[in-house]
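With one protein chain withheld, the remaining protein chains of the complex are depicted in position.
Take a look at chain A:
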Amino acid sequence: MANHRVGETGLTDSGPSNHHRHIPYAALHGMNVPTSFIHQEGSAFDFGELEEAIVLQGLKIRNDEAKAPLFTPSRPAATLEMFPSWPMRFQQTPRGISRSGGESTDSGSAVNTLSSKTEHQIEPESPNSKKASSSDHQAFDQKPLQHQQHLQQQQQHQQQQPEMASDSSRTGTSQNQSPGKPPQEKRRGSTSEKQLDAKTLRRLAQNREAARKSRLRKKAYVQQLESSRIKLTQLEQDLQRARSQGLFLGGCAGAVGNISSGAAIFDMEYSRWLEDDQRHMSELRSGIHAHLCDSDLRIIVDSYISHYDEIFQLKAMAAKSDVFHLITGMWTTPAERCFLWMGGFRPSELIKMLISQLDPLTEQQVMGICSLQHSSQQAEEALTQGLEQLQQSLIDTVAGGPVVDGMQQMAVALGKLANLEGFVRQADNLRHQTLHQLPRILTVRQAARCFIVIGEYYGRLRTLSSLWASRPRETLISDDHSCQTTTDLQMVQASQNHFSNF
């Protein structure tokens, strides 16, 4: 009814012609519709509460009919109330209903009293009468139309009187905000705040609050989903990285995308080799601590050397199938990759590290180790320069001459690229020879310690890599760097078992 327009929505009495898609029938027919409902989309329509509304409306109507029957008993108004723009919680029933008894019972005021007496939180469910129509409720579709006509008739017949009656009823229930009775036409379009009593205002405010909270909840949920999605992709990346580094033992043959079968096989073999390495290392350690005689210790040292022979054989095979996997160091961990030279460790760097760790050495041994370092450096330099020439030649081929012949160019480039395998093989050969030369310079006991040092050194680099990879990501976002330090420290303390007791 006109007298109960909700001015905030800016609705006119044009009814269905207004452009809000989700205007419920209640709003269309001038019911009290909180703003929030108009703008909400697609929330569930609670039919349970609809039924409750029907029942209670029936109750209310019976009460009203006893007082001032202005409506026909067919009660299409009841159906209109069933498309609540608010799910009504009728916990206070008879008292509330009877309070409105004094009012005129045109549909507008009836609705108004119903809603005004509900003082509880009203959930902002969008009635969306158009959307909510289903076969079960088709009956309702027709009745509101009837009711619309009915209303319009009523509006014409009962222009002033219902308004006055509702005004008077309102004075009975709450403070009257507008003493005057402006003409209906004016009231229709303008903000009729005078028409809204405190209870209505409160209800509207509650509805708005509920709608706002619901929006906030939805926003929080969406944000949570987004951050979970980001975490998931990061976890997947970490997993892929860890797999390609062989940290997952034996579980990744060709399973990870973008890795060739040769590379996958090598990664698997390498992870198995790392397990063997641990075993050999513990044998060496126990051999030293048990003070085995030299000949027994020599057996253990020799078996460790052949353990290294194994990895170089594996690398030679891998170089044939996928030299780039070796050269890019994707078979190692990131920290090891930092120091990568031609698909592996740099022998002269390793020897430099060993010199400081292998004290005490005789003068002859020191000379031997230094000369080994020196020759290794010369060989490394020679190989590096050879590789540089290969790179330059490749650049010239790929860049092409004045006449670019695509296929020919590619064929030549492919031929040159094949030379990479030779360089990686020679570099591995250098590493292999260096490791063989060490026990020739050192005593058996020194050699055992030397291999333990080497094994532990690379083990620590691998641990460093995994700690780095698993460091908490939140520290990247937060600007509290003290938090990061604490977390890293905790992580390090938690991984003490990675460090041997040598």
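Everything that follows uses one rule, which is that a residue touches a chain if its C-beta (ideal position, glycine included) is under 8 Å from a C-beta of that chain, and two chains touch if they have at least 3 such contacts; residues count from 1.
Here is the rule we use: contacts and distances are computed from a predicted model.
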Omitted chain, identified by the protein name its UniProt record gives, among "Rab escort protein 1", "proteasome endopeptidase complex", "Glutaredoxin-C1-like" or "MmgE/PrpD N-terminal domain-containing protein": "Glutaredoxin-C1-like"
Selected from A:F266, A:F423 or A:F451 as touching the chain missing from the view: A:F423
Chain not shown: contacting residue from A:S261, A:S286, A:Q357 or A:Q378: A:Q378
Those residues of chain A which, in the complete complex, touch the missing chain: 371-372, 375-376, 378-379, 381-383, 385-387, 389-390, 393, 419, 422-423, 425-426, 429-430, 433-434, 436-437, 440
